[in-house]
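Just one protein chain is left out here, and the rest sit where they should.
Showing subunit A:
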């Protein structure tokens, strides 16, 4: 079965679902509360969202592997395909497209489709505070999730937003970059 079919199948049968509005509103409240707590210091809010995502990703990868049973990927290209066709599909029911591969095959762009369940109904209050459109990455938690999850499979990656529809760009784009593959270290004393 192709990866896409596997993903669709798992989503249909094997995944517990919740109301998407509840999810959207919860995430929205988290971001809005963070903004209030940090007094609209949006760089700090981005960091916090990233940290939260990182902690989620560390744990999420276990569930992902249990549900899908995929084997170790041979190339980073395969990894990114698994992320988009299975990962996003199972947890968010969206399927991002992958574009813009770099020459060395180590970085690519993930384009998140609209509607994005995290950002439905959201509008950045540009009239109240115009810094927000330049500094806040609303869905930053996704970067953290990817970073944490990939780290647990020995891939050290950088994940960053490049464009965001909420900021007025034409699409939402994440840049995924592989830094290095972590080798498991043999504990000292054994050999």
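Quick note on the criterion: a contact is a pair of C-beta atoms (placed from the backbone, for glycine too) under 8 Å apart; a residue touches a chain by one contact, two chains touch by 3 or more; residues count from 1.
Convention: contacts and distances are computed from a predicted model.
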Original post:
One chain isn't displayed here; going by UniProt, is it "Dihydroxyacetone phosphate acyltransferase", "Guanine nucleotide-binding protein G(I)/G(S)/G(T) subunit beta-3b", "Sedlin" or "Sodium/potassium-transporting ATPase subunit alpha"?
Top reply: "Sedlin"
Original post:
Which of these, A:94, A:122 or A:153, touches the one chain of the complex that we don't see?
Top reply: A:122
Subject >> subunit A residues that touch the omitted chain in the full complex >> reply: 21, 24-25, 28-29, 31-32, 35, 120-125, 127-128
